[in-house]
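Before I ask anything, let me first share the structure, which is written out below as C-alpha cells.
Only one protein chain is missing from this complex, and each of the others stays in its spot.
Order of writing sets the labels: A and B. Residues in every chain begin at 1.
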Amino acid sequence: MNNEIWVFVQVNGQIIEPTSLQLITKAREIAGERPVVALITETKTMNVETTVKEYGPDKIVTLKDAQFHNASDGEIADALDQVVSDLKPNSLLFPATVLGRSVAPRLQAKLKTGLTADCLDIYFDGDDLVQVKPTYGDDIMCEIICPDVRPQMATIRPNIFKAVKHSTDTEIINYSFAFHPEANIEVLSEIPVINSSANISEAKTVIALGRGANNEKVIEKAEKLAGKLGGMVGVSRPLTDNDEFSHENQIGQSGNTIAPDLLINFGISGAVQYAVGIENAKKVVSINTDAHAPIFGKSDYAFVGDADAFMSALLEQVR
Amino acid sequence: MTNDKVSAQNMLHRMIVDFTANELAPIDMKIDQLGDYPEGLFQKVVDNGLLGITLPREYGGAGFDYIAAAQAINAMAFGNASMAVTLEGHFKTISQFLKYGQPELLAKYLPSATKRIFAFSQTESSGGSNPTGISTRAVKQGDDWIITGDKIMITNGGLAQVYCVLAKTEDDQMAVFVVDQDMPGFQFGKREDFIGLRGTPVGEIVMDHIKVPDYHLLGEIGQGHEIGNNAHDDARILMGAVLAGIMKHELKIAVDYSKQRKALDTPLYELQTIQEKIADIAIAKQNTELLYQHGAELKTAGEPYSEIAAMAKSYGSRSAVSAGDKALQVLAGYGYSREYPIEHLIRDARAMEIAEGTVEKMNTEIATKEVAK
Partner (left out) sequence: MKIVVCIKQVPNTDTVKIDPKTNNLVRSNVEGIINLFDRNAIEAALQLRQQAGGEVILLSMGPNSYISSLRDGLAMGADSAILLSSRKFGGADTLATAYVLSEAIKKIGNVDLILFGRQSVDADTGQVGPIVAEELQVPQVTFAESIELQDKNQLIGHRLLDNLVQEVKVHLPAVVTVRDEMNQPRYETPLNIQKSFEKEIIIWSENELAVDPAQIGQTGSPTVVKRIYSPEKAGRQTTTLPTDPHAAVTQLLEELNN
C-alpha cells in the first residue's frame, strides 16, 4: 500500500467533467506529503492527460483502450479494479456525478472497502480521510472514516471546490491492463443533451417578475436577460393574467416550487404564497422599490430601487 | 383497537394527506373560481377508491369505520373543503343504506358505490330540512311504489346517480325510497349557484311517477322521519371534520403570515393582538376536532351520538366562520384579497351553518336534549 491520493478523471465524450479537475486541486490542498495521482480511462486517440497535467497532479495513470468509448459501468469498474488492486492507493476520489456514483460502488464491492457518497468536504486526520457528507437533507452533517481498509473511497459533489491550475513535473504512466467486455450489457447510444430545461422547477437560473415589474419593457428585457444567463422567466401569481405567462411560469404555493442556483426577483414583494416556492433557491437577489418588502428577508442581495434600471444595468454588464 | 387496525387507519390518513396535497390543494383556488371540479378530478377520486372508504368489504369497499372516515375527510378538507363535503354526502348516505336497507336493495346498489355517488335528499321548495311539509308522494301500486315530486338543494345533486328520497305515503306517513338516475321519470333540475363550497354540486331532482319495487323502501313506512334525522346526525359528524379541516387551513395561513410579515421590525406573531387571534383559531379547531372525533367514536361504538354530532357542526361552523374572519384580520389587506384563500374558506364554512340543519335548528335540538336530561 502506498500513501497516494487518486482522483478518477471522468471524461464525457471529449470533455473532462470539471469536478475531476476540482478534485485534483482539492487533493493537492489536503495532501501534505502524499502524492496526488490522476487516474484516466480513455480511448487510444484521446489525450486527456495534456489538460489534466495543467492542474498539477504529481502523477497521471492512464488506462487506454478503444472500448472505453461506450463502456459500461461494470467494464470501467473492472478496469479500475485492475490498476487499483495492483498499485494500492491510500485514497480514491470520484466526482459525485451519475457516472461516478455508478462506477465507484461497483469498484467498492470488488475491493471490499468503504465508500462515502456525495461528500461536501474531505480532510485528513492522521491517515484517516475524513469524509463530510450531509444526511437527512442538508440539515445534519456526518463525518465518516474508513479506518481499517484501503483505499478510502469517496464521491464528492460537483462545484464545491475550485479547480486551480498548477505547474509541476508530472509523471505520466500508461498502465497496461486487459479490457474485459461485459457480455450481458450493451451501450446502444449516447446522445448529448443541452441542459436547458423547459420546466421552471428545474431551471438553474430564474428571473422572476412580480407586480412591480409588470410592464412590457421590463418583461422584454427579462426575456433577454434569461437568454443571456441560460435561465427562465418566472412570475408571481398576478402576472399569470398576462397573455405571455401561464401557470407553467408561476412560482409559489399554487404554482411551481423552484430550486435554481440563482434567482433574481424583480418587483416581487414576497408574500408567503410566493416565499414557499423559493425556499430552495441557492442565491437570491431581489429588487424592489419598497425597502420593507418581506422579500428582502429571503434574499442574499437586496437592491432598493427601480426594477427597470437594475435590469438594464444587468443586461449591459452581463457578458 | 388492534395494532393492524390502527396501522391501517394511519395508512389511510397518510394516503389522503398525500392525495390532497398533490391533487386537491394545488387547485383549491381554481375549484372555487371555476365553481366546479375541473375535468377529470372526480374520476381521480373514484379511480383511487375514495368512494369506498366506508363501504364494507363484501361490497367491494375498504370497510373502514366512521372514525377513520371522519379523519380522512378532515385531512382532505385541509386542502379542499368541497371535495371533502362531496365524500361526506356519499358516506352519510351509505350509512343509511347499511342501517335501513333490505338485503336485496344492498345487493343491487352497494357494489356500485365505489364508482358512483349516492345522495340523500329531504329538502323541498316548500321549506327547509323540516320534513313535515313535504309534497313528494309515494303511492303504492301492487307490489311497487310510484314516486312523484321535486327535491332541491341536494348535496352532490347532479353528480350523484343514486338518491334516497323522503316522501309521504297516501296515509301521510313518512318514508324513504331509493331511486336512481336511470329510472324512467327521473330528471335532473338546476344546479344552485352558491357562494361557498363551490366545487360541491348542489342541485335538484325531479321525479315524475318513478316506479320502484317495494324493497327500495329504506326501513319501514313511517320511519322516514327517523331515517332523515339519522342521516343528519351522520352528516354532522363528518361536517365537523370538514370544519376542523377548514380551521386547520385558516390557522396555517395566519401562522405562516405572522411569522413572515413584520410590523416595523417586530414579527407579527410577537404582537399580542395577533397572538390572541391565533390562539382563538387554534382553540376552536381543537375543540371541533374533539367533538367530531367523539361523535365518530360514539357512533362506531353503537352509542347515542345525535347531540354530540349537532354540537360538532353547530360549534364547528360558527367557529370556522369566525376563525376565518380572525385569520383575515391577521393578513389585513392580503386577507381581504381574492389572491389569498381566506375569503373563500369563510364562504365555505358559512355553508355549514345552514346545510344539514341550520345552527338554530341544531341548537334547539341540543337544548331540548339538555332540558330533558
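The rule we apply is simple: a contact is a pair of C-beta atoms (placed from the backbone, for glycine too) under 8 Å apart; a residue touches a chain by one contact, two chains touch by 3 or more.
Everything quoted here is computed from the prediction, not taken from an experiment.
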item	value
Full-complex contact with the absent chain, from A:135, A:168, A:215 or A:280	A:135
Residue touching the undisplayed chain, where the options are B:62, B:113, B:205 or B:296	B:62
Full-complex contact with the absent chain, from A:124, A:175 or A:310	A:310
Residues belonging to subunit A that touch the chain removed from view	12-13, 15, 17, 72-74, 77, 97-99, 101-106, 108-110, 112-118, 130, 133-149, 182-193, 195, 262, 283-285, 296-306, 309-310, 312-314, 316-318
Interface residues of subunit B (partner: the chain not displayed)	4, 7-8, 11-12, 14-15, 18-19, 48-50, 52-53, 57, 60-64, 114
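Please note the rule applied: only the chains that are shown with their structure count from here on.
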item	value
Whole-Å separation of chain centres (CA-atom averages), subunit A against subunit B	51
Residue ranges of subunit A touching subunit B (in the complex, touch as defined)	237-238, 254, 270-273, 275-276, 292, 294, 297
Residues of subunit B defined as touching subunit A within the complex	26, 28-29, 253, 256-257, 260-262, 334, 339-340
